[in-house]
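I have placed the structure first, in the form of C-alpha cells, so that the comments after it can refer back to it.
Of the protein chains in this complex, all but one are displayed in their positions.
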Amino acid sequence: MKPVAFDHDCPVTLEEAARLIARPGARPIAGGQSLGPMLNFRVARPDHLVALAALAGLTGVEDTAQVITLGAATCHAAIEDGRVPDLPGGVLSRIAGGIAYRAVRNRGTIGGSLCHADPGADWLITLTALDASVLTWTPSGGRMIPLAGFVTGAFRTVLAAGEIVQAVHIPRPGPGFGWGYVKACRKPGEFAHAMAALLVDPARGVRRLVIGATGGAPVLLQGVRADPACVGDALAGSGLGRVERRMQAVVAARALAQATNGRVMPA
Amino acid sequence: MAGDGIRAGDTAPGNTGQGVGHSVPRKEDDRYLRGTGEYVGDIRLAGMRELAFVRSPYAHARLVSIRKPADAAHLVFTADDLCDVLPIIANSGLPGFKSSAQPALASGKVRHVGEAVAVCVADTRAEAEDLAAAVIVEYDELPALSDMLDAARPDAPLVHDHWGDNLFLQTRVEADLAEIARTAPVVVRRTLRTARQCMSPMEGRGVIARWEARLEQLVLTTSTQMPHIVRTGLAGCLGLPEEQVRIIAPDVGGGFGYKGILLPEEVCAGFLARHLGHPVRWIEDRREQLAGNANCREHHYDLTAYADADGRLIALDADASVDAGAYSIYPFSACLEAAQVASILPGPYRMDAYRCVTRSVATNKAGIVPYRGVARAGVCYAMETMMDAIAAETGLAPHLVRLRNLVPADAMPFDNITNKHFDSGDYPEALRRVVAAIDVEGVRRRQAVQDGPVRLGIGFAIFCEQGAHGTSVYHGWGIPMVPGFEQAVARLTPDGGLELRVGIQSHGQGLETTLAQVGHEILGISIERIRVVHGDTALTPYSTGTWGSRCMVMAGGAVATACRELGERILAIGAHLLQVAPDAARIERGQVVCGARTVSISEVARTWYLRPQELPADVCSGGLEITGGYKTLRDTGTFSYAAHAVVVSVDTELGDVAILDYAICEDGGVLVNPMIVDGQVHGGVAQGIGTALYEEMPFDSAGQPLATTLADYMLPGATEVPALRVDHMVTPSPYSAFGQKGIGEGGAIGPPAAIANAVNDALRPLGVSVDRLPITPHRIVQALMDRCDRGVS
C-alpha cells in the first residue's frame, strides 16, 4: 500500500504555492491526515504534491470583538489545547478534541479539513452552523466564501485552481447564544453516521441547523426550518436510507436540547 | 510418557515464585517494549527484493488473458510461469467431501476478490506495486455467490464447475424428533446469522524466502503459527523433500488463527526465491488483508428447541450452514467449522435428543479459516439465544433455565449427547457466581421503572471449551492434520542453563515465560536461565503448532516430560558426584540433593560437558539433552468453561449499545500463570465484543467486500472494551500434566451470546429482537422502526 510516484514540492511563499498547485496534476497537501490514506490507497494519484502547512501566510490568529480568524494551517490540537482564542464555553476546543485521534489532530489542519470537504468532517459541519467563512488567496486577490455554499458535494469545493484557503473567519455569536453539536459514531474518532450542529443566536435572530454525514454537501436549515422536525424532509432526496434519516433527526433533536439546555427556544 | 501426573510442587518444594501457579512477569516483554522485537517486516537480507501481487477485482470471473508490461515481463510471474508448482489441497476425510484445488496463482478462474493472479518483483514495494498496476488482465465476469443460502440452492452458479453443487460437505446427526415435536409443551424457533469477519492481527501476514545454496535448502521466514505444518504443505506444493525446506517464524504480531494456514503467497515466494536466485519478500498490507481475507465466523442457523414447562430442554433440532468460501484451506480444511458446529452445538447442557444438519457451502469468498474459538463463538450465540427463548416462553429467569439444564458437578466426568467427554468442573457454580456478581435483582428493579429512550438489559452465556484435543478428535472430524505426540527438547548448556525447544510458536501467549515456568517447576532452574526456543523447524521437534488452546497443555506437558527425563539423567550424574545411589537423591531448587549434601545442576552440566574424565564410562550415555513426547491421559481434550454476564444499556433512538458491567467466572483448571490467563481472557473478550457489536465484512451481491479499510471494518478500541471482572474457579483436569486446561480461546466465545442476549433483553419490552451479528446501531433502529411500521399497519 504505497502511493504512486509523485514530486513533493515545499514552496515558501503563497505566490509560489499558488503557481505550483495550479499545475495540472498538482494537489495541495496540508496536514495530509485525510489525503495521506488516499495516497497510500492509490485512489489519489497526483503528479505533484504541494505542501502548504508550513507557509507563513497560513499561520497565526487574529482576534477581534466580532470575529476570530484562524490561519488555515492551524492544527486541530492547537485549538483543542486552547492555544487560540475560543468562543464562550470552549466551543472550538471541544469540536477539535472530538476529531479523530490526538496523533491525527497534531498534524491535521482546520483549513485542510475544510478543503478536503469530507461529508462527515467536524469542522465543515460545525463551522457552517457557526456561519463561518473562508478567506482565500490568489495572486490576483482573494475571496471571502461563506461555508454555506463552499462545498459543492463530497470532496469538492468551489475553490478555483490555484486558489488557496488562507484563513477561517469565525464570527462571534451574540450574548446568550446556544450551541449544540451531536454526532453518532460507532467509535470515538471514527466517521459519524449522523451529525448535527445547531447555533441559536437570539441576539442576532439567527438559528442555524447543519446536518452532516449526508454523503454530499452539508445541509443547512435556517430560521423556523432549523428544527429537528424538518430534518427528515430535508434529507428526503439525499440518498440516505430511512434509518439514517431517523438517526439524523435524533442527533438534531439532541443538538437542539444541548443548545437550549433542554428549553426549546422559539425560532 | 503420557500423563506423568506431576503436580505443582512435586519437585520444586517451597515457593520460589517462578513455578506453576505464579504470575511471573513475562520474559519476552523487554524486547517488545524497546522496539527490538523482530517481525518479518523488520528483516532485511542482502539482495532481497519485494513482491506485490496482482489480485482479482472480481469475486468470480473467467481469466481471459494476462498481459505483462513489455519492459518488465521478466519481473512478472503468472500461473504459467510457476512450472511444476502444485495447488494447495486440503481434503477432509469425511465421506462425501468435495475437493478443491487452491492454486498459488489463479488459472482458469478467479473465485474470490483478492485472489492472486500474478506476482511482481521489484527493488521496493512501491515499485512492485507500480509494476502490478501495469499488468493488464482481462476477465469475463461470472455470477458471484456472495450468500451461502443462495449458493446452496440447486440452480446456483458453481464455484467449482465439476462439483455439480456448491457443497463441500453435508453432515447429519440423526434423531427422530417427531414424538417430541408433537408433545413438547414448549417449542421455540429462531433463525440466526453471524457475519464474515477478518481476524485482523495487528501484524498481517508476511514472508521472506531465500534459497540457501550451501545447504540446498529453501529457508522461508514467515509470520505463522505452525512452522512445521507449513513445511509439510509447502514442500508438497513445491515438490521439494521436507529436509530441503526450513521454516522460521520470527516474532509474530498476533495470530488468532489468521496465520494457521499454508498461503499461496508462501508457495509463490518459495518458488521465486529458488527460481530467481535472490531473496524475495512479501508483506501483506491491510488493504490486501481486508479485501481478500475476511475469512471466518460466517454461520447461519435455523433452530428449534423443545422444552418442558419448567424450562428443561428436551431436544434441539438444528440446521446450520457455514460459508466456507471458495477453497478448502490447508491444514484445517473447509469442514472443521461445520464439524465443530455439529458436535458442540449442545454446549454444556443435557438434553434427550439432538438432530443437526450442517452444510459447508462454497461461495466466492476467501476460504474459511478457524478463528479463535472456531465455531464456538457462533454455536454459543445460537445455543444461548435458545436458552433465553425458552426463558421468555416459560416466563422463567434466564439463569434459572440454564441452571436446570447444565451438566451438574456430580455428573463429571460426563459424556454428552454428542459424546463429548467433559473432564471436570462445576458449571452451575460458575453461572451462580456471575449472577451474583452483576446484581441481577438490582438491574431488574431498575428495568421495571425505566421509560426513557435508554433501556437496560442483562445477558448471560455459559459454554465449555474443548482444548488440546488430540488424535481421535481430529481424525474423527476428518481434518487432514491430526496431532499426535507433542514433543519438546530439554537441553542443559555447559554452564547450567536450560534450553527448551518446542515446535509450537508463541506470538503473544507468553509461552517463553510459561514453558520456562514448567521447566523451573521440574528442575528448579531459575527462569532467567531457561530459554524457550520456538518457531524454527531446524531447531525444534515436530509439532502441529499453536492453535486449539493446546500449547499450555500439550507443549507444557511435553516440556514437563522432557525435563523429568532430563532430571533423571541429572540425578544419575549428580548422584555419582555425591557418591550416593541415584534413587537416594532428588532434585530441589536447581540442585541434586541427598540429605545435607548438594551439587548444583550447573556443576553437573560442567562435569558432563567439560570434565568427562571425572565420570565413569557407564554413567549416562544419552547426555544432558533429551526429546520428550507427550499426550494427555485421554486425547478427548480438556474442557475449560466460563460463564459470562453482562449488563448493557441500549439507546433505542440511535441504537448505541454501552456495556455497563461485564463479569466472568472462568475455570481453566490449574493456572500456570494467572496473569497471562487473565490476559488471554481479556483479549478474547475484546475480540468477542468485536464479533457482537462491531466487526463485519459486508459483501454486495457481486461479492465485493465493502469494508476494506479500518475506518469501515471496526476493531474495538479502548473505549469499546470495558473493565472486566474475572473470577476464577480451579478444577484440575484429570488428564493433563498439572491439571491445567486450555483457555486461549474462551474469552472470545462468550461475548457475542451474552451481549446479544443483553441487547435483546433490553429490547424485549419493545417487542423486537435483533437476530444477527454484529448488532449494529442500524440494525437496532431498523428493527424498532419495522416494529413501529407493523404497529401502524
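First chain written, first letter: the chains are A and B, and each begins at residue 1.
Note that in this section a residue touches a chain if its C-beta (ideal position, glycine included) is under 8 Å from a C-beta of that chain, and two chains touch if they have at least 3 such contacts.
In this text, contacts and distances are computed from a predicted model.
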item	value
Per UniProt record, name of the chain withheld from view ["Trehalose/maltose transport system permease protein", "2Fe-2S iron-sulfur cluster binding domain-containing protein", "2-oxoglutarate ferredoxin oxidoreductase subunit beta" or "Cysteine desulfurase"]	"2Fe-2S iron-sulfur cluster binding domain-containing protein"
Chains on display which the left-out chain touches in the complete complex	A, B
Sole contact to the chain not displayed, among B:Tyr58, B:Tyr327 or B:Phe414	B:Tyr58
Contact partner of the left-out chain, one of A:Gly90, A:Pro171, A:Gly189 or A:Pro202	A:Gly189
Residue touching the undisplayed chain, where the options are A:Pro11, A:Gly71, A:Pro173 or A:Pro228	A:Gly71
Sites on subunit B contacted by the missing partner chain, in the whole complex	25-26, 28-39, 41-42, 44, 54-55, 57-58, 113, 124, 126, 133-134, 136, 139, 141, 200-203, 251-256, 285-287, 291, 507-510, 675-676, 678-679, 682-687, 698, 700-702, 704-713, 715, 717-719, 721, 723-724, 747
Hidden partner chain, residues of subunit A it touches	1-8, 10, 24-25, 27, 29, 32-33, 35-47, 49, 51, 53-54, 59-63, 69, 71, 74, 77-78, 81, 83-84, 100-104, 106-107, 116-117, 119-120, 135, 137-138, 140-158, 161, 166-167, 187-189, 191, 211, 214-222, 225, 234, 236-241
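The working rule: only the chains that are shown with their structure count from here on.
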item	value
Rounded Å distance between subunit A and subunit B, as computed from the means of their C-alpha atoms	44
Residues of subunit B touching subunit A in the complex	124-126, 129-130, 133, 285-288, 653-656, 694, 709, 711, 714, 716-717, 719-720, 776-778, 781-782, 785
Sites on subunit A touched by subunit B in the complex	1-5, 37, 41-42, 184, 186-188, 190-191, 193-194, 242-244, 246-247, 250-251
